[in-house]
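Can you keep this structure in mind? I'll have questions shortly.
Only a single protein chain was left out; the remaining protein chains are all shown in position.
For subunit A:
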């Protein structure tokens, strides 16, 4: 496939350095384009497993089902932990009125637990989920490409 794309230094490393002076060309000159015959990145991906995935062979099916299951379990686990942490607060406040009336340096503990603490907790949960989910996906891609 013919494909035109702007030159960049990372591409230059693969097929001969381009003159770096090109960056400083006068603005009237059209920007130089480099033409490549095929996208080298496409070939890094293993053809075989990709086809298996795309054609839904039993093996390909099993691979993607595993990934879906792993991501779903991760989502449910993190969601459940957050729900239990937050969801136990109302019960605790009703069941133990003494707990609801505690104060920390003059501020009621309940207001800190409800007004401040949940937000870092939610952000942290999101950060953790993002990290693990991306790790799952990277592992999957590595497995397909090798």
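Going forward, a residue touches a chain if its C-beta (ideal position, glycine included) is under 8 Å from a C-beta of that chain, and two chains touch if they have at least 3 such contacts; residues count from 1.
In this section, contacts and distances are computed from a predicted model.
Trainee: Consult the UniProt record of the chain that does not appear here and report its protein name from "Formylmethanofuran dehydrogenase subunit A", "ABC transporter permease", "Cation acetate symporter" or "ATP-binding cassette domain-containing protein".
Mentor: Per the UniProt record, the undisplayed chain of the complex is "Cation acetate symporter".
Trainee: If the hidden chain were put back, which residues of subunit A would touch it?
Mentor: Against the missing chain, subunit A presents residues 3, 5, 41, 45, 50, 53-54, 56, 61, 64, 67-68, 71-72, 75-76, 78-79, 82-83, 86-87, 89-91, 93-94, 97, 100-101, 108, 110-111, 114-116, 118-120, 122-123, 125-127, 129-130, 133-134, 137-138, 140-141, 144.
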